[in-house]
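Encoded as structure tokens, here's the structure I'll be asking about.
Of the protein chains in this complex, all but one are displayed in their positions.
Now for chain A:
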Amino acid sequence: MKKKGLLLLFCCLVLLTGCWDQRLFKDAKLIMGATFDLTDDGQVKDTVSVLIPDAGTERASEGSAHIETGIGNNLFDARSKIDQQLAYKFDPSKLEVLLIGEEIAKQDIYSILDGYYRAPRNNLSAEIAVVEGEAAEVFTITTDQEPRISEHIVGLLDAVADTTHSHGDNVQLICAELFEPGIDIALPLLSVDKDANKINYKGLALFHDKQYHGTSLNAEQATLLLLMDNKKGKVARITRKVSEKGEPRMARYLSAEVTKHNRDLKIIPSGGTVSVDINLDLYVNVVEYPLDKLTDPKKITELEKKLSETLTKEAEEVISLLQEAHSDVLGIGRRTEAFHYDTWKQMDWEEEFKTITITPKVNVVIQEHGTIG
């Protein structure tokens, strides 16, 4: 009897609950991309790309995008403004990409991200990037490369991460670095070319703490920075001028892919401050060099020397840009705190990062010269 009662209770419990917490996938309006800008009076302008599936198609399709804008006092206020314009419920849980306008990035990027970290059902693996000018402009671009603009941007950001032009960060990955004083982030910087109807990758936007300084690295510098940061993507390609003479003009350039790299970052504490030596060994495979003669050891040594010199000079530039932007992307502060805590305690990292000596040295070794001799 007791058993029967329990069984009845269990059945009631399961069946009478109904579907109170059900969230039907077909009733969700999926937000695939979101951009954030500041209005003139300091409000948040949230422009989103909503996935509209193709109805009644035989084959599976990508669907199309519908753009909607909401202006509110903060993230969730803007969201609810958008929700009021949408059939069914606003759902950010499959967000692909999050784009931040330059204005907000320069103020405080965390003020937008806080809502993402705090509320569950946000997609923390959404990719994140900064857009020059107004981020919402991105959604005005119509590309025929991909059916949806958000997917196009995701593809773009994935590709630059693979070619060692950005860290490939997502919302989750930058979280800790936003809070830690000893390390800063660098996010990919996109620009919208309205005339050409295109979105371009511009380089890396250097952040200090939670603010974008306004300084950015170009694509070549970004690769070098990532190599110094020991974060090679799938491919790291370097194209540099190696001689002043030579016809046609393109023969003066050499392209090489880094097959192996060895980064040695040494922090030397001395008298309440630190100096840093960065030694970067690059083992490369030459993939384009029309002048050839790469079987000649002398020629190889010459090219290696030339490349090492050029890259070391560029590395110095990158470092000076970092220090100017006050952006410790290499995490030197974190290392100092970990390995030289006494020095770290004496230092005011906020102020002194700009003044410490960082000496980069790049050493290129040509290991292979492609499939022809």
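By definition in this document, contacts are C-beta pairs under 8 Å (C-beta built on N, C-alpha and C of every residue); 3 or more make two chains touch, one makes a residue touch a chain; residues count from 1.
Methods note: contacts and distances are computed from a predicted model.
UniProt records the chain missing from this view under the protein name "Germination protein KA", selected from "YtkA-like protein", "Germination protein KA", "Tryptophan synthase beta chain" or "ABC transporter permease subunit". Within the whole complex, the absent chain has one touching residue among A:24, A:250 or A:372, and that is A:24. Interface note for the absent chain: among A:80, A:93 or A:197, the touching residue is A:93. The residue from A:1, A:55, A:250 or A:372 that touches the chain not shown here is A:55. In the full complex, chain A makes contact with the omitted chain through residues 14-15, 17-19, 21-26, 28, 30, 32, 51, 53-57, 60-63, 93-94, 96, 121, 123, 148.
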